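Note that this complex is displayed minus one protein chain, with the remaining chains in position.
Entry: chain A
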Amino acid sequence: MTAAKIIANEIKGYHRFVQFLIVLVAVGALASLARFVFGLGVTTNLNDTFPWGLWISFDVVTAVPLAAGAFTLGAIVHCFHIKKLEPLVRPAIVTGFLGYSLVCVGLLLDLGQPQRGWHTLVYWNPHSPMFEVSMCVMAYTTVLFLEFLSPVCEKFGYHVPLRLLRTLEMPLVVAAASISTLHQSSLGTFFLIAVDKLHSLWYNPLLPLLFWLSAMCAGISIIIVEATMSHKYMGQPDESELLETLAKILPWVITVYLTVKFFSLFALTEGPLTNRPGLLILFVVEVVGGMIIPLFMLMSRKVREDGRLRATAAWLVIAGIILNRFNVSMFGMEAPGTFYYPSFIETLVTVGIIAAHVLFFVLIAKYFPIFEHHPETVDYSIPDHFHKTEKGHAHGAAKA
């Protein structure tokens, strides 16, 4: 009784917006309950012509690249050793962990037999991109969970697991980057089987590579947007200087992505490109609005240094990648004359999932040391086991 009262009081103290998010999540949960009671056919607009709809296109195919910030930044900070970006890593990991957990939720709702999800672990089919992605998503969610345990242990002062986690940090970062490379690209492999279905504006053999490169663009942009917003709305520290560095890296990744995209479009694509005006418009909006304009914006120092313009460019990239994933998994797959739009319940569930992501992020940032992390006080160098002559020396350095 008292515990419930404490929770109720706590919720009453929240900002209006957070309370609104709680309502959205509750509505989404109810809507997903309806899916199990009444079945997929009644509650969604899916049918034999459109077996995959909003839940796959957004909750899985789009949400995965949007959660790519954790592995991208982890690799930039720890492997490429741009250490000053370290304060951004934890928020990115929280976003990634939430993102992947919610991908799992979305996937389970969409599966016909969610109670058999474990079958992928038992009946292997290495020829299936879906098998590859589900194994990777499970592995990577575990990795993100372990990485997320650090602030949790700090909060409760568990020192022994903290030490263990610190030893595991580098292997986890490398595992995160390798596993992410695999499944981000394999999401593109999904659509390689749709030979005569996916329109040739998007269908080409390099689709997996394009998915991986654009996932990195999405990851970096999400970090920029997230840090800008948590500074503005949550009173978290201003990371402008670090975001400037990220905004310097982003145009390079976009350039590589666009190069591969145009190469594959003009050199590797078979089939007509301009026979469907609607799709052509979507393609142009995606590439020009979502990649080329932000690329030119970010090339100017003025934009990179201005918080608002920088965030705008990042938003454009995110919008471009969302549109790209919808183009590949939904619009480009629709045969001429057919059209799918999500049902009310499908929309409620997806809105609920997005709201859950924002809500949990705000709550975690409120109760756990996500932004208050001071990495400069921690020595991240790998313990020196082979440097035997100066063994005492190295130990001293680690303690100092």
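Basically, contacts are C-beta pairs under 8 Å (C-beta built on N, C-alpha and C of every residue); 3 or more make two chains touch, one makes a residue touch a chain; residues count from 1.
By our rule, contacts and distances are computed from a predicted model.
One chain of the assembly is not displayed; among "Putative membrane protein", "4Fe-4S dicluster domain-containing protein", "Sigma-70 family RNA polymerase sigma factor" or "Glutamine transport system permease protein", its UniProt protein name is "4Fe-4S dicluster domain-containing protein". Residue-wise, the contact with the chain that is not shown comes from A:T120, picked out of A:S32, A:T72, A:T95 or A:T120.
Contact with the undisplayed chain is limited, among A:Q19, A:N47 or A:T167, to A:N47. Within the complete assembly, A:S186 is the residue of A:S186, A:S221 or A:T350 that touches the hidden chain.
Residues of chain A that touch the chain left out of view are 36-41, 46-49, 51-52, 75, 78-81, 110-117, 119-120, 122-132, 134, 170, 173-175, 177-179, 181-182, 185-186, 188-190, 192-197, 205, 207-208, 333, 380-382, 384, 390, 392-397, 399-400.
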